[in-house]
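For this depiction, one protein chain was excluded, whereas all remaining protein chains were kept in their positions.
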Amino acid sequence: MNKQAELIRQVSGVEPLKCMKCGKCSASCPSYEEMDIKPHQFVSYVQNEDIEALVASKSLYKCLSCFACIERCPRGVKPGALIDAARQVVVRQRGQQYLSADEIPALLDDEMPQQLLMSAFRKYRR
Amino acid sequence: MTYSYYPGCTLRTKARDLDKYARACAEALGFTLEELPDWQCCGGVYPLGTDEIASKLPSVRALDAAKQKGQDLVAVCSACYHVLKRVNDDMANVEDIQTRANNYMGLEDPYKGETKVLHFLEVLRDRVGFDELKKKVVAPLTGRKIGAYYGCLLLRPGKVMGFDDPEDPKILEDFIRALGAEPVVYPYRNECCGGYISLKEKALAGSMCDKIMDSAGGFGADCLVTACPLCKYNLNQSGKLPVVYFTELLAEALGVKEVAL
Amino acid sequence: MSVKNEEFRPVIVAFCCNWCSYAGADLAGSSRLAYPADVKIIRVPCSCRVNPMFILRAFEKGADGVILCGCHPGDCHYSTGNYYARRRMTMLFSMLDFIGVENGRTRVEWVSAAEGVKFSETMNSFVDKIRSLGPNVRLGDLRCKD
Partner (left out) sequence: MQRIGVFVCHCGSNIAATVDVKKVVEMALKEQGVVHAEDYPYMCSEAGQSRIGEAIAQKKLTGIVVCSCSPRMHEATFRKAAERYGLNPYMVEIANIREHCSWIHKDMEEATEKATILMRAAVAKVHLNAPLQAGESKVTKRALVIGGGIAGIQTAIDIADAGYKVDIVEKTPSIGGRMSQLDKTFPTLDCSACILTPKMVEAAAHENITIHTYSEVEKVSGFVGNFTVDIRKKARMVDIDKCTGCGVCQEKCPSKKTPNEFNRGLNNRSAIYTPFAQAIPNVPVIDTDACIKFKTGKCGVCQKVCQAGAIDYTQKDEIITENYGAIVVATGFDTIKLDQYGEYAYGQSKDVITSLELERVMNAAGPTKGHLERLSDGKAPKEIVFIQCVGSRCSDDRGKPYCSKICCMYTAKHAMLIRDKYPDTNVTVFYIDVRTPGKNFDEFYRRAVEDYGVNYIKGQVGKVIPQPDGSLLVQGVDLLDQKRIMKKADMVVLATAIEPNPDVRKIATMLTASIDTNNFLTEAHPKLRPVESPTAGVFLSGVCQGPKDIPETVAQAGAAAVKVIGLLAKDKLKTNPCTAKSDELLCNGCSTCANVCPYGAITYETKLINDHGIREDRRVAVVNSALCQGCGACTVACPSGAMDLQGFSNRQILAEVDAICR
C-alpha cells in the first residue's frame, strides 16, 4: 500500500471502505463550492491511493472542521477527519506550512480573538 | 457548589466580558467558579489526528487538576469546552491516547477521563435548572427577539459532546425563554460561521455569516447570542445583526451587569 | 505479549446452547468468520444444562478457559434457562476467583442465532484473553498430564 495513503488512514482513523458513496458529506459541507476535490471524493481518493492530487488540493484549506459531514455520515466514515489528516501530511513536511510568520501582521485586526490565531496555527502549521 | 473553571486564552484578552459576566452570574446564582491555577491554552481546535498527543496535554493537565480537587470542570468558551470534552473522551475511551498521554505526564495516579466537563450553559440547565433561573431573573428581557447561534463546537460530534441534539438543539432557546425574551428558531443556528478560516479566507467566512444573519433576521431575530468569541468575531464582520455573549444577556437579566464591570 | 504466549496453544471449551449460540457459531462458520482453532464447542440444549461440575472438570482436565454462551436475556428458547445459567455461573465464578482461578478464564456471553459476527468476535477476544493469562496451572490436575 502507498505509504502516504496508509499514513492518512492511520492519522485519521478512517476506514474508507465503510463509505457507501451517498454524498451526504458533500451535501452537508458549507465549503463545498470552494473545494476542487469534494468531501465525498476524498474518501475514494484515499481508497484509490491517489495521494498526489489529494495533497495538492486547495480543499485542504477550505475545510472548516465544522464536523457537519462527520455528524451526518450514515456510515460513520468521518470525511472531515480524512481531510484533516491529509492536511497534516502536508504541513508536517518542512517548508509546507500554509501560514508563514511573515504574513501574519497583515492579517491581524484589533478585534481578532486569540482563539483565531491559535486555531489557525494549529491547522496550518506544524 | 464550587466548580473548577477553565477560562481559556481569549477570555483573558479579547473576550473579557464573556468571563466577567460568567463569574458575576455564577455568584448571583449561588455557585462559584474557581479558576484553575496555571492553566494552559487548549489550542483552540481539537487535534483530530489519532497520533497527536502533545497538543492534547494542556487539556489533560487541566482535567487532571480538576480531578485532584474533586470538582467538575466548567468552561464558558465553546472552543475550550469542545477541546476539553473531546480530549476527556479520548482519555476515557481511547486506550492508545490514554497510555501515551499518561506516559508523557508521568502522573502517579494515571488520568483516565474521570473529570466531568460542563459548559456554563449545562450548569444552568442541569444543575441550577431553567425554572430556578427564571425565578432569579430581576430584569426580564421582555419583548426582545433573540436568535440562538450555536455554531459547531458546542454540538458536534453529537455523540462525544452530548450537549444537546446536534441537529435541533434547544438549550439556548430554553435559556433565552428563562430570561424572559422570545427565542427565534432559525435553521442556520448550527451552521458553521467559518471558524479559523476567516484568518486567510475572509470572503468565504463572510458569506457563511451572511447566510446565518439573513436566516436569523428573516425569522425575526433582532440580535444573536453566542458562547464563542470566534463566532462573535466572524458574525460581527458581517454585521447585519448585533451579537452578544450569552453571559452578557444573563448578567443583564440577573441585574449584575454593572457589578461585573 | 511475550514469545512464550505466542507458542502457547490454549485448550478452550465453549458450551453453546442449541437454539441461539450454537446456531450463531454455525452462522459464523457459514459466513467464514474465523476464530482460533483452540475453541472447541460442546452443544447443550440450553445454557441452563451446564452444570458447574462440567466447568470444574474441564479445568481439572487441563482446559485453560471455559466460556458459556446462551440466548440473550428474555430470548431463551425455554423462557428462563439463561437466567438460571447466569445465576449459577455468577456463583461459580466468584468461587473460582476465591480459589485462585483468574476471573478472565471463565466468561458468559449471550449470542443470538443471528449474531455470527458477535460469536466470532467473542471467541477471538476470549482466546486473546486466555493467551495473555497463560496456561491454567491452578486447577489442572497434574495426574492428568502425560
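Labels A, B and C are assigned to the chains in the order they are written; within every chain, residues are numbered from 1.
Keep this in mind: contacts are C-beta pairs under 8 Å (C-beta built on N, C-alpha and C of every residue); 3 or more make two chains touch, one makes a residue touch a chain.
Please read these numbers as outputs of a predicted model, since none were measured by experiment.
Counted over the whole complex, the shown chains touched by the missing one are A, B, C.
From the set B:L107, B:V137 or B:V185, the residue in touch with the chain omitted from the display is B:V185, counting the whole complex. In the full complex, chain B contacts the hidden chain through residues 165-168, 185, 187-188, 215, 218-220. Within the entire complex, the positions of chain A that touch the omitted partner chain are 18, 20-29, 32-33, 38, 40, 68, 72-76. Looking at chain C, the residues touching the absent chain are 11, 13, 18-20, 22-23, 25-26, 28-30, 32-35, 37, 40-46, 48-54, 57-58, 61-63, 71, 74-81, 84, 88, 112-115, 120, 144.
In the analysis below, only the chains that are shown with their structure count from here on.
Chain A and chain C have centres, each the mean of its CA atoms, that are 45 Å apart. A separation of 24 Å divides the Cα centre of chain A from that of chain B. A straight line joining the Cα centres of chain B and chain C is 48 Å long. Counting partners per residue, chain B has no residue that reaches two or more other chains. Annotation for chain C: no residues touch 2 or more other chains.
Here chain B touches chain A in the complex through residues 8-10, 13-15, 41, 43-45, 47-51, 55, 77, 79, 152, 155-158, 166-167, 191-192, 194-201, 204, 208, 229-230, 232-233, 236, going by the rule given at the top. Touching chain B in their complex are the following residues of chain A: 10-13, 30-31, 34, 61-62, 64-68, 70-71, 80-81, 84-85, 88, 98-99, 107, 111-120, 122-124.
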